[in-house]
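Left out: one protein chain. Kept in place: all the others.
Moving on to chain A:
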Amino acid sequence: MASEPEVPANHDENRRTFLKQSSLLTALAFVPGTVVEAAAGKLDERVAEAFEQVPLSLKVNGVRHKLKVEPRTTLLDLLRENLNLTGTKKGCDYGQCGACTVHVDGQRVNSCLSFAVMHDGKEITTIEGLADGDKLHPMQEAFVKHDGFQCGYCTPGQIMSAVACVREGHAGSEGEIREYMSGNICRCGAYTNIVAAIQEVKDGGKKV
């Protein structure tokens, strides 16, 4: 385990940067001793950079971002922590609950189970990118109308998954909707109303 990094008395960096540096040093415990030694005395930003940062270009909700991220940053953490798009939720963080569902190039995926760098050059849509200005997406309207939630924590993932479910053509019956929405868990048990909302959007014929 590396020693605590020296923090200059006049540092103006926020706590998060400090924590990131600490975790970097923890991570450096896994790399050769010489490198750790070089970094441990006074944190060398260039060493940190070499280990930490990979360039990444993403379009998120229509906006192009040129970023540098640690390879181990998941797409979910990138959205929430780096881009402040906190609509996408972290539920289980292991691909078991669906709260983190976003669209990558139009396909729904669990953003917690992939590294952001793997999506270089791709287009991401999150719940924040679904509405048209103040006008809600038909699926958002249907969830409100049918009370498709209680606590709301799973709702962004449910809605992103529901939109994809209709677009894929997997909303043909209640049974099919339930099967193709099974990757989104709702602990409040709003399933009946979620299915009703999806059926209404599918039958309403509006473009989703």
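Simple rule for what comes next: a contact is a pair of C-beta atoms (placed from the backbone, for glycine too) under 8 Å apart; a residue touches a chain by one contact, two chains touch by 3 or more; residues count from 1.
Quick note on the criterion: contacts and distances are computed from a predicted model.
The listed options are "Heme exporter protein B", "Peptide ABC transporter", "sn-glycerol-3-phosphate transport system permease protein UgpA" or "Xanthine dehydrogenase family protein subunit M", and the UniProt record of the chain not shown names that protein "Xanthine dehydrogenase family protein subunit M". Of A:Thr74, A:Thr88 or A:Thr125, it is A:Thr74 that touches the chain left out of the display. Interface residues of chain A facing the missing partner chain: 27-28, 30-31, 51, 54, 70-72, 74, 93-95, 98, 101, 107-110, 112-115, 117-118, 120, 161, 164-165, 168, 170, 178-184.
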